[in-house]
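Note that one protein chain is taken out, while the other chains of the complex remain in position.
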Amino acid sequence: YKIGFFAPLTGWAAADGSSALHGAELAIQYINDSGGVNGNKLKLIYYDDAMNTAQAVSIAYKLVQQDHVLIAISGSYSSTTRAAAGIYQRLGVPMISAYAVHPQITKTGNLIFRVGTLATVEGRAGAYLAVKILGAKRIAVLTIDNDFGTSLTKGFIEEAKKLGAQIVYSTKYPLGETEFRTILNTLKQSKPDVIYATAYYAEAAHIVFQAKQLGIYVPIIGQEGYDSPKFIQLSEGGSSNDTLITTDLNRDSSKSIVQWFLKTYKEKYGIAADMVSASAFDAVQVAAAGLKSGTTPNKIREGILSIKSLKTSVTDIEHYTKSREVFRPITVQIVLAGKFHFFREITDPDVLNPER
Amino acid sequence: MLKVENVSISYGKIAAVKDVSIYVGKNEIVAIVGANGAGKTTLINTIMGFVTPQEGKIFVQDHEITSLPPWKKAAFGLAIVPEGGRIFRDLTVKENLFLGAYRIKDKSKIDNKMNEVFQMFPRMRERYRQIAGTLSGGERQMLAIARALMSFPQILLIDEISMGLMPKLVDEVMEAIHSLKSKDVTVLIAEQNTNEVLNIADRAYVMQNGLIVMSGTATELKNNSKIKESYLGI
Amino acid sequence: MIELQKIMKIDRVTKHFGGLIAVNSVSFEILKGELLALIGPNGAGKTTLFNLITGVFKPSIGKIFFDGKEISGKRTSQIARMGIGRTFQIVRPFGKMTVLENVLVPLGKSFYTNLSVFSHSPRENSSISKAMELLKDAYLDDEFDKMASYLPIGMQRRLEIARALALEPKLLLLDEPAAGLNEKESMQLKEYIEKINSNGISILLIEHDMKFVMNIAKRIVVLDHGSKIAEGVPSEVASNPQVIEAYLGRKHKKGDKNA
Amino acid sequence: MEFWQNSINVLVLGSIYVLIAVGLSMIYGILRVLHIAHAGIYTLGAFLSLSIMEVTGNFWIALILSAIISGFLGALMYRYVYKFVLKEERIVPLIVSVGLFITMQDLYRIIYGPYKYPFSISIPIPYIRAGNFYISPLQMLILIITGIILIGLYFVLNKTRIGVGLKACANDSQMAAAVGVNTKLTIALAFFMGSALAAVAGTLVGVYDNSVYPTMGSTVSYKAFVVVVLGGFGSLKGSVIAGFLLAAAEVFLVAWKGFFLPRDAIGFLVMILFLIFLPNGLFGRKER
Partner (left out) sequence: MGYLMTLGIFASIYTILAISLNILTGYAGQVSLGHAALFGIGAYVSAALTVNLGFNYWTALPLSILITALVGALLGLPSLRVHSDFLVLVTIGINFVVVALFKYTPFFGGPYGLLGIPRPSLFGESMNTFEYFLYAVGWATFTILFVYWMSKKYIRVAFEAIKEDEEAAEAMTISVARFKIYAFTISAAFAGLAGNLWAHYMGVIFPGNFSFSKSIEIMTMIVLGGIGTIRGAVLGAVLLIFLPEYLRFVSDYRMLIYGLIIVFTMIFIPSGLLGDRSITWKWTRIFKKGDRVAKNNEN
């Protein structure tokens, strides 16, 4: 069975693209080693989209019409994923987005699925953590100015206000920013109880380090964007300690697949696995679950929709909702002594419901 | 002092200078005259090293310098007053003059020379700090000459010096060039203003279509009416 | 009473560059059909005056009238369209165009102000033959398909004049057209300019070649340090002690005999 | 307090801009090439320092060695690439430069992988803190190194003949050669110095941000041009002032809550407005 895959393997987004590719490759290996899907081995066909929507679209045609893949997986960001999704839907091939967060992706059509948690859901979980668990009253919010940050912040602010907290400071900053001292300086004046900062690991490392440098010691809440060992490596002098993040990957999980994944990944690629690679791994697992019930688009689709507590996934996948989003508990991890550790699990179904 | 042997230069398919041989003796002033496009500038530029000849050789006192880069030629005492008052436009008059003396290390020598040059062109002292690109046409010519003199040249290559200079200055400059003889400077001067230049030159070559068609002492050329008629258009 | 018609009137025009007064309250007039020469030492302000007339610079003080209308403050292209053609002291033909194309540029004069630039082609036969005619007058017809920047300087000068003439100007400003030409070529140029002038085009000419000027000019205006120091017929000017002192130099005392 | 803290940020950010831009300005001044690949050298400098540091364990050796190697590579880039296209239309060297930059960035990715490497050092500079105001050791390091380099550069350019030679080459390299300037060497030297400065900047940024990665030069490639252009054509003095001005505009407009554009766009907006009023930059002489 051929599975198509695209991700940015060159250009500024190459780091995430490579992680995604590695995760997907590992899943293929895992599945084939344990006998494949209904006895059929899987084959991954991948192309580099260079974070260019035009290339993502032409790849979609290539994968479907020349390579005849049965299902495609996006290891790319939102813009490319969304642009390609339209083509897959049009050509009648199911597509799974590994970690792109744009809320519209799954709305493209009935063949488009997502593995990562919907950003607004994760934002709500963050608010739940801040207000219900940590008891914050005054919250400062930093938003990275793309769809990821914007969606998270939207979910967060709605939920936080609903739970009775006050947003005392809110600002946007551009992707790739390294200089937060000015923003943090201003933020400090507003005396927040916690900071909710949407970021990827590179920006996150700067934020936590520069905050400590400026003498800001309130808890910082992050999300899956932080979920990379690189975050801890890049934030100097242990400044990442005590950071809380809401994510899908529980490294302390007792599930055997999780430990196998973390160990094999490290062995094979010489670098620790991150959230992106875990998502891509799971996307392949979801695809395999779909293929189990058949190879026509409709059969695959039904297969995915009928998933119940997927055992072979690294993150917890309970089931798919009718809008083709995952329903799963969200784990809160905390950085302690330079390592991510389990802190709490959020299971409140109202917070987690993607259909809300 | 300066010897050019069988030099040919072409730009792509156009032959600008064809098999030209000339020599300039020590402390001599030699003129190259000829119509527009005869190849005078090309020849001068080749001697200075702006253009590399396809054929032929160039010597300074028995050293072959044919295809040395200009800065090495400058070390042999060559200096140029280029066509059209080509000065460093974005630099000040002062910077231009100091660049003329780029190879001179002795500060007092530079200062003395500077004074000498100012005597010749008082305007340059007045405009010491002006950006050279905003000088008037004639002022640029003055600066170009002054800059060349600043380098204490042994062989001075001059291209079309009278262009754009007022009559009074043409006379003065010609006199100044003449007086270089006594200061141990050898001069090769390309010029359209035949009358003026033949007054100060010792010898002259006549160029036409890239060839040397005639040569002789300045007096000979001045008095030979046939030559004047057919080549110099006087 | 017959009033001599003036094509241009320059009225107390002054131009400063920072602290430097390049042109200092200069006034003079050019008559219709006249060939007036403007001379003066290097840096006297002659080229600056051209730039003031053509609108490249704006006068700091003073006014310039052309054909009865004030032109100071107008854009260069407007002034050119009103009928003033010019050449540049340092030649600037359109170097990457051919000689012919250079002359075709001004022939589009009447199209450049409206949308007919989109409908008229420079390749129309009438334009080409007109251009070739102008080139012929300038003895450039043999070179029509050469790149302008490859021409020797004398030809570039004539090309600039031909290009300016294609505007059908009433007044032509020539900035040192004879510089860098040998005597044969200057004679040729002189004929060319005289022919232009005899067609009724007024000419204002800057030139340092005294033989050339004295031969061709009907009247001369002399500038020095930005101010007008003399004005008159050639012989008058050439014997003016101030002009000799500042400009001609003593040797040229005999020059006035030539004139 | 906030103002003073932000002022320190301006100085540090400005120092980095200045280091990159001064080198670029030198190269730009002399060849008038929009040398985008300068940012490739900047990244190279950071990677080299990182690698050398891994081997030797000494930051200073890494810094200096990486500057020298990058300098040589810059000079080679002139000798084997730019030299061939300088006579062409101005846009051609620019495209060549873009091609070089793409190639370099991808080469780093192939060699080092796409991930960010941490680059942390310990330096014996005390942490300066007074109440809420602080200067970190790294900030101090950047300020000191920039200071030393600028003073050194001022000396080289104003007290030696190299400076005059550079100016002359920038203006008319043929005439410069005619007055005796070894133009080949001078241009190579400009590339060497400019590239070495870029490498120093890359290293310092790598350390300051604690990350080195293949595309770290992307923003820099055009930011540096903003500084060079604001400063005026190839004017080093202009570049220095413009570097700090740009940093100030960015920092203070970001600090001002009402401003709605991101930092990069602010820099450009400032530049556009500035150029409309001063079309030749701060110390630019009109190009003719």
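Order of writing sets the labels: A, B, C and D. Residues in every chain begin at 1.
Everything that follows uses one rule, which is that a residue touches a chain if its C-beta (ideal position, glycine included) is under 8 Å from a C-beta of that chain, and two chains touch if they have at least 3 such contacts.
Since the structure is predicted, the reported quantities are computational estimates derived from the model, not experimental observations.
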item: Options C:V13, C:L38, C:L104 or C:A178, residue touching the unrepresented chain; value: C:L104
item: Candidates C:V56, C:M132 or C:M187 - the one touching the absent chain; value: C:V56
item: Residue of C:K15, C:R163 or C:K190 in touch with the missing chain, whole complex considered; value: C:R163
item: Those residues of chain D which, in the complete complex, touch the missing chain; value: 32, 34, 81, 84-85, 88-92, 94-96, 98-107, 110, 222, 225-226, 229, 233, 260-262, 264-265, 268-269, 271-272, 275-276, 279-281, 287
item: Sites on chain C contacted by the missing partner chain, in the whole complex; value: 54-56, 75-78, 80-81, 85-86, 88, 92-98, 101, 104-106, 108-109, 111-113, 116-123, 145-147, 150, 163-164, 167
item: Chain A residues touching the omitted chain (full complex); value: 9-11, 47-48, 50-51, 53-55, 57-58, 61-62, 64-66, 78-79, 82-83, 86, 91, 102-104, 145-147, 149-150, 172
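Operating definition for what follows: only the chains that are shown with their structure count from here on.
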item: Approximate Å spacing (C-alpha centroids) for the pair chain A, chain C; value: 74
item: CA centroid of chain A to CA centroid of chain D, Å; value: 36
item: Chain centre separation in whole Å, for chain D relative to chain B (CA means); value: 42
item: Overlap residues in chain D, where contacts from two or more other chains coincide; value: none
item: Touch-based graph of the chains, sorted into line, ring, star, complete or other; value: line
item: All pairs of touching chains, each written as two labels joined by a dash; value: A-D, B-C, B-D
item: Contacting residues of chain C [partner chain B, same complex]; value: 17, 40-44, 46-47, 89-90, 150-155, 176, 179-185, 187, 208, 210, 246-249, 251-252, 255
item: Chain D-facing residues of chain B, complex; value: 48-50, 69-71, 74-75, 79-80, 82, 86-91, 95, 98-100, 102-103, 131, 133, 147, 151
item: In the complex, chain A residues that touch chain D; value: 9-12, 14-15, 17-18, 145, 171-174, 176-179, 181-183, 185-186, 188-189, 202, 205-206, 209, 213-215, 230, 233-236, 271
